[in-house]
Structure formats: C-alpha cells, structure tokens
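Showing just some of the chains, left in place.
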C-alpha cells in the first residue's frame, strides 16, 4: 500500500532524530529545532498544473527543506507523511 | 438517481470504518483519525475550467486523499457525498 | 415577466418539499437538510466572461447541486430565485 | 448635464415604488424588498478593460438586477445614480 501523489504534489517523510544523526545533519538533542527537513518518498508527475507547466525537480530519497505550515499530514499503515506542492520545497540538502 | 459532477468536480464517498478495515488501510478503532480518505464515486469531464485545461487524473473506485476543509457535502437518497475539485485531491492510495 | 441571465449566470429555483418528494429525491420531513438542490430556470449565453471562454453545461429543467453561500437572491412576481455563476453549480442530479 | 460612464461602467437608477408598480413588477408596499432592481440610464463603451475584452450586454432603458453592495452612489442635479461594472449586472428583467 502506497501514496501516489497527483500533479505537482510530493510525499515527504519527516526526518527523525536517529536518521538526521546518521546523515550527520544534526545532533540528536537538536532534532526538535529542524521541523522543515524531510525525505522525499514519492513525486507526482508534474505537467500542466493550474494552467502552468511544472517540471518536478526533486526525486525520491532527496533530503529537502520545505516551507513551514505547508502541506497536508496523512497517516497510512501507521506511518505519518506530509504531502506538499513542489513549489513548497525550497532547497535540497546535499552531502 | 445519481450525481453527475460538472467540469473539474469529483464526487467522493468517505471511507467508513468497515470499508477501510476491509481494504487493510486502518484498524476500526482508528477510523476517526483519517477523515481525508475517500473513494471516488464519479468524475467530471474536465476540459477548460476557469480558462485552464484540466485533465482528470482519478477514476471511479480510486481510493484518494483530499485536502482538509475542501469540498461541499451533499446528501442524496440517504447517502452522504463530498464534491471536490480535482485539484483538491492530492494523492491516490494504491495497494 | 421573466429573468434573463447575462454572461455565465444561471437562474435557479429552490426545490420545495412537495417537488422534491415528487421527484423522489427526499422525504418531505428531510427537506430542510438539502438547501443546495435547485432546478434550473434560465441559463445565460456563456461566451467570453472575465476574459475566459465559458460553455454553459446545464439547461432549464436540470436538477442541480450548487455551492453553499453562492449567488444572489431575487424576488420577482412573488417568486424567489437564486442567480448563480455557472461555476457555482457543481453537479447535476440525474434520475 | 449627464453622466457618461467609462470603460465597462453602467449608470443605473434605482426603480422607485411608483415606477415599479407601473411596470407591474411589485406592489408599492413591497418596494423596500427589492433594492437590486434598477433601470439602465447610460452604458460605457466596453472594449479592453483591465486587459480583457468586454462587450456591453445591456442598453439604456433595460430593467436589470445587480449585485448587492456593488457600485458607487452619485448625486447629480438632485438625482441619485448607482454606477456599477457591467459584470455586476446579473440579469435583465423582461416583460
């Protein structure tokens, strides 16, 4: 069972303290300070959305920064996801 | 008697506890936590809506996630439906 | 004496309890629960409205569902009408 | 001395109780219930307004229904007029 985003939507999963430590971004004690970092789980097809051509610029596995207060929280099979528009993702975090 | 949605409108039916259990998405006791999951009942024709070309991307029978607070509630023959715009549907739930 | 809607406007008449029973949609006692069901009385010509091409998709006699809080109430010759934009009509009710 | 509306503007004159009776629309005692019925006094030339082509669809002498709260009230030579945009006129009342 999985979430397949439509149009310009992107499914994200909040990075948890353990994962962010593993990736070296933050110390565990600071995890609550970074609520906008997430991992891309699935990416919509893009195309013409609301009359504008959208090319998706992130891919599954990317670590991203997204706009505060953006998106819809969804729980599926006990996991929490955030679904945002591609334009709510403002940067990719590269190693 | 049935609802025929116009333009980019989609008729949804809220998934009830029994149905969601059957589909394996949630345990009955958690049904009240997922108010945005619904099944597509009927899909408008799309086309040019508000000056923009809209291609409908869901079909009757799809399980979908839709935007909180979107849509109009309608009761017909004792059944409750939600009519939303296609752009208020953000993801399809696939098995 | 009659109302001739302009542009993308549609003249509606609220379905009353008797009529809705006759059409089989609702039991009389439930009439107050369906304030958004109405019958189309007259349809504007469509065409270019606010810079966008609008094709009218309902016709006089259609039973329709329209957006809550949409439209302007008008009384003419003792009858009450609601004038809405075509885009405020979200679905047609077919038998 | 007269008001010449610009662009998509239309000059209206509220129908008074006497006039509405004469036209048969309402009984004098109900005049205060119909504040949106007016007679067209003058019509702007239309054309490209705010980047959109507007074709004026009413003419002087038409009885019209206009949007509540729309328009600007103007007094000239002791007469009260309402100047609205053509898109604030939603229907023509025909005999």
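Chains here go by letter, A, B, C and D, matching the order in which they are written, and residues are numbered from 1 within each.
Keep this in mind: a residue touches a chain if its C-beta (ideal position, glycine included) is under 8 Å from a C-beta of that chain, and two chains touch if they have at least 3 such contacts.
Everything numeric in this text was worked out from a predicted model, so none of it was measured.
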## Note on the structure
With 4 of the identical chains in place, the whole complex in this file holds a copy count of 7
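Note that only the chains that are shown with their structure count from here on.
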### Message
Interface check for copies chain A and chain B. Shared numbers divided by all numbers used: above half gives same, below half gives different; which is it?
### Response
different
### Task
Calculate how many whole Å lie between the centre of chain A and the centre of chain C, each centre taken as the average of the chain's C-alpha atoms.
42
### Task
Going through chain C residue by residue, note those that touch at least 2 other chains and give them in order.
51
### Message
So with touch defined the way it is at the top, what topology do the chains form here? Options are line, ring, star, complete, other.
### Response
line
### Message
Using the touch definition from the top, list the residues of chain C that touch chain B in their complex.
### Response
24-25, 33-34, 36, 51-53, 55, 57-58, 65, 67-68, 87, 89-95
### Touching residues (chain side chain C, partner chain D) in the complex
1-7, 9, 11, 48-51, 72, 74-77, 83
